[in-house]
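I have placed the structure first, in the form of C-alpha cells, so that the comments after it can refer back to it.
As you look at this complex, bear in mind that one protein chain is not there, while each of the others sits in place.
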Amino acid sequence: MSLTVYRKAHFNAAHRLYRKEWSDDKNAKIFGKCSNPNFHGHNYELEVGITGTIDPETGFLIDMKLLKDIIKEEIEDAFDHKNLNVEVPEFKELIPTMENIAIIIWEKLRNRIEQQFQITVKLYETPRNFVIYNGN
Amino acid sequence: MSLTVYRKAHFNAAHRLYRKEWSDDKNAKIFGKCSNPNFHGHNYELEVGITGTIDPETGFLIDMKLLKDIIKEEIEDAFDHKNLNVEVPEFKELIPTMENIAIIIWEKLRNRIEQQFQITVKLYETPRNFVIYNGN
Amino acid sequence: MSLTVYRKAHFNAAHRLYRKEWSDDKNAKIFGKCSNPNFHGHNYELEVGITGTIDPETGFLIDMKLLKDIIKEEIEDAFDHKNLNVEVPEFKELIPTMENIAIIIWEKLRNRIEQQFQITVKLYETPRNFVIYNGN
Amino acid sequence: MSLTVYRKAHFNAAHRLYRKEWSDDKNAKIFGKCSNPNFHGHNYELEVGITGTIDPETGFLIDMKLLKDIIKEEIEDAFDHKNLNVEVPEFKELIPTMENIAIIIWEKLRNRIEQQFQITVKLYETPRNFVIYNGN
Amino acid sequence: MSLTVYRKAHFNAAHRLYRKEWSDDKNAKIFGKCSNPNFHGHNYELEVGITGTIDPETGFLIDMKLLKDIIKEEIEDAFDHKNLNVEVPEFKELIPTMENIAIIIWEKLRNRIEQQFQITVKLYETPRNFVIYNGN
Partner (left out) sequence: MSLTVYRKAHFNAAHRLYRKEWSDDKNAKIFGKCSNPNFHGHNYELEVGITGTIDPETGFLIDMKLLKDIIKEEIEDAFDHKNLNVEVPEFKELIPTMENIAIIIWEKLRNRIEQQFQITVKLYETPRNFVIYNGN
C-alpha cells in the first residue's frame, strides 16, 4: 500500500543565470533579464514528496516533523536569504536555473532520506514557472 | 484517450493521534501535540481524481455533478463537523493520520465509482502537509 | 506617513459552539453542526496588521521578527493543537465563535504591542468564512 | 535526467454544452445549467508541463520565454475573450467540455513543441473542477 | 464592539461590454476584446462583508448560514451560468462591468440584510482584476 506525503517549505534567494565561457552578448541573448550581473531574486516555494508504505503501528509513512527538520537543515538553512551563485557551493560551477536547483535539492535530500523512500521535488521559481524532478 | 478529471471538496473535523496499546509517554513521543487527549482539528481539503476515457457523445469522462454528489454522500456527510476518532466507525480501531484518512476515503469512493475508472485521492491536512493515494 | 504591515500565522484547534444555559435542542437550533458535543476543528489562518509610522533610520514600521515572535508566544503557543473550549482559559465562559476568537487574539496582542500602533486581526475559520476586528 | 517544467497561463471565454442531434430536453437533462442557449463563461486557468532532459550548457529543459510565447500564440490568442462554440473552429463540431478543451490545447501545442518533449495539459474550468491530459 | 464577518461565494457567467448608443468602432475602442458581440465569460469570485456588533448570547455577528442562503438566493441563483446582458434584468440597460455588477450585488443584498448591518462587496472578475464597493 504505497502513498506519497508532501511537505511545503520556502526560501528567498538571489541569483543570476550566466555562463562564464560565453560572451556577455550570448549570455544576454540566452538568459535575457535573468543574466543581470547585479542579480535578481525569488521567493522559492518548495514541495517535497516522499513515496513509500505506511507503518501500520503509527499510520505514518514518515514522521512529518522529521521531514520538516531535514528540509530545514538541508535546504532552508543552506539557501534562504543567500546569493545562490556566490554563497552556495553547488552553484559555483552549475547555473542556478530552477531545473538545476531542483536537482540539487533532490540530491541533498536523497543523502538524508532512507533509501526505501522515493523523493519528488516540486519547485516554484515564480507563481507561473515551476519544475518537478523525481530522480529518474 | 485517457484523461483525469478532478473535483475539490472539503470538510472540518476533530481528531487525535493515539495508540491505545501504548503508554501516554510513548504516544506523546511519537505523535507530539497531535496526541492531545482533548483533540484538535483541521479544515481538510480534498481533491478526487477520476481517470478514464471520454464518452464521445457527451465529451464527459464522468458526470461531474454525479461525482460531486458521491463525494458529498460518502465523505462530506460522513466526516464534516465530526470527531473522527469518536464518531466515524472506520477510525474506531485505525489511527486517523492523514495517510489513513486518505486510504479510507479512497475505499469509500471505490465502492461507489464504476470499476472502469481509476481513483486518486489528494488530501490536505494543513496548507503545508498533504498526501496522495491512488490505490496501488 | 502611516502604513500597515501584516504578518500571517496559523494554528489548528478543536472547538464546539454551545451555550450551557440553553437546552441541547436550542444549541442545535442556533449552532447546527457546530454544536457537536464531540467537537470538530479547523485550520485557523491569521493575519495581524500593525498600523503606525516608519522609523526613518531602519525603514521599518515594526521589526517583523519581533511581531512574528509575539504572535507565536501569545497566539500559536496558546491555541495550536488545543481544544479551545477545554484548554484555553479565555473560552471557559466565552463561546469560541470566530468573532470571539478574533477579539481575544486582538486583546492578547494589545497587551504586547506598543500603544503607538493600531492592531487589526483577520481570522479565517474556513477558506470561505472569516472575520476582521480592529478594536473599535 | 528527466524533469518537467510548467508554465501557467489563463484565458476567459464563453461556452455552452449542447449536442445538436439531441432535443432541448435531453440537452438540459445531460448538461444541466451548462446547456443555457445564451451561454455562460469561465476564467480558464492553464498549466502546461513539458517533460524532457536538461541542456547541460544552459541548465534549461526548454526556454520558458519560448514556451510562454507558444502558449500565447496557440491558446491565449485563439481562445481569450472568445465564444468557444461560435468563434473557435475546433469546437464547431466538438462540445467544449473541459475534457475536450484540454485535448484540443494538447494537440495545438503538440504541433508546435519539438517531438523530444512530452506535453501535459492541466486545465481549471472553475476553482473546483479541473482536468489533466498528457496525450496517452 | 464592531466587527466585520465575510462569506465567499462564486458564480460563472457570460457577458459583453457594449453601449448600444455607440458605433461598433467606438465600442471596440473603449471596451476592446470585452465588446465581442458573441460574448465571453468569467468565474466571478465574491466576498460579502457584514459589519455590526456581536450578539453577546450567541457570539455571532450574524448567522453565517443565513448569510450564505441570502447570497445564494439573491446572487448565485440569479447570476450563475447566466448571460448577464441577456438574462439578468438589472443589466438590460446597464453595462455589466465589474463595477456595475458589484453595485447591483450590493443593492440586492441591501434589500435583504437588516439595516443595522453595513455591507461590503468585493468581486473578482479575474484573478488580477477586482473591485470593492460598500455603498458610500
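Observations, loosely collected:
A, B, C, D and E label the chains in the order they appear, each numbered from 1.
To be clear about the criterion, a contact is a pair of C-beta atoms (placed from the backbone, for glycine too) under 8 Å apart; a residue touches a chain by one contact, two chains touch by 3 or more.
All values reported here derive from a predicted model rather than from experimental measurement.
Note on the chain not shown: across the whole complex it touches A, C, E. Checked against the hidden chain, the listed residues E:5, E:78 or E:95 yield one contact partner: E:95. The chain not shown here is touched by just one of A:51, A:83 or A:134, and that residue is A:83. What subunit E contributes to its contact with the hidden chain is residues 17, 19, 30-32, 94-100, 102-103, 127-133, 136. For subunit C, the residues touching the absent chain in the complete assembly are 1-9, 49, 54, 57-61, 63-65. The set of subunit A residues touching the chain not shown comprises 10, 12-15, 33-34, 36, 38-43, 45, 80-83, 86-87, 126-127.
Rule of thumb we're sticking to: only the chains that are shown with their structure count from here on.
The chains in contact with subunit B and with subunit E alike are C, D. Looking at D-E and A-D, the interface holding more C-beta pairs in contact is that of D-E. For the self-contact between subunit B and subunit C, the two sides draw on mostly identical residue numbers; the shared fraction is above half.
The mean-CA centres of subunit A and subunit B are about 29 angstrom from one another, to the nearest whole unit.
Put simply, the C-alpha centre of subunit A and that of subunit C have 34 angstrom between them.
For subunit B, the set of residues that touch two or more other chains comprises 127. Chain pairs that touch one another are A-B, A-D, B-C, B-D, C-E, D-E.
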